[in-house]
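Then we have subunit A:
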Amino acid sequence: MNNFLVLGALIFAIGAYGVLTRRNVVFIFMGLEIMFSGVGITLAAFAQHIQPASALGQIFILFILTVAAAETALGLAIFLRLAKTHGTVQADKINELKG
Partner candidate 1 sequence: MSLWQLLYEPDRWADEINKLITNWGLQLGIPVFITQLFLMIVVAVILLSFILLNVAFLTWLERKVAGHIQVRHGPMRTGPHGILQPVADGIKLLFKESITLPFVDNFIYTLSPAMMFTAAMLTYIVLPFAPGWVVAPLDYGLIFVFAAGGVSSFFVFTAGWSSNNKYSLLAGMRTIAQVISYEIPMILAALGVALFAGSLNLVEIVEAQKGLWNIVVQPLGFLLFLTAALGETHRAPFDLLEAEQELVAGYMTEYSGMRFALFYLGEYTHMFAAAALMTTLYLGGWQGPYLPPVVWFLLKAYALVLLIMWFRWTYPRIRIDHLMNFSWKFILPLALINLGVTALVLVW
Partner candidate 2 sequence: MDVLYNLSFWLLAIITVGSALMVVTLKNLSRAVIFLVIFFLGVGGFYFLMQAKFLALIQVVIYAGAVAVIFAFVIMLTPGLPGTKIRQSLNQGVALIITGLFLGSMSLLIYKQLAGAGKAAGIEKSLSLKDLGQVLFTDYLLPFELVSFVLLVALVGAVLLTARERGEGNGGLE
């Protein structure tokens, strides 16, 4: 089980690195997805090794998956709108709330 947990932490760290260093907002979203997957792996590892008879772990991951997919879709839609009005895709240039 320890291998799985370290793997989950590693994937989460890689995703966090992506979110912190990228300028393009789409890359930031990709880093977010990687972080979600890392969390999912950690949860599944705990669910399998601590309490394999209960379905709670898998259901939790199912809900996280669904909400993450919905959030990604909506976030990318917002980003498309922002990119059109601000005229750029860089995260540090989109720094005005108006418009």
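On the choice of candidates, all candidates are chains of the complex that A comes from, given by their letters.
Simple rule for what comes next: a contact is a pair of C-beta atoms (placed from the backbone, for glycine too) under 8 Å apart; a residue touches a chain by one contact, two chains touch by 3 or more; residues count from 1.
Everything quoted here is computed from the prediction, not taken from an experiment.
Enquirer: Looking at subunit A, find the partner in this complex that touches it; the options are 1 or 2.
Expert: 2
Enquirer: Looking at the complex, which residues from subunit A come into contact with candidate 2?
Expert: Residue positions touching the partner: 1-7, 9-18, 20-24, 26-27, 29-31, 33-34, 37, 40-41, 44-45, 47-50, 52-59, 61-63, 65-67, 69-74, 76-81, 83, 87-90, 92-93.
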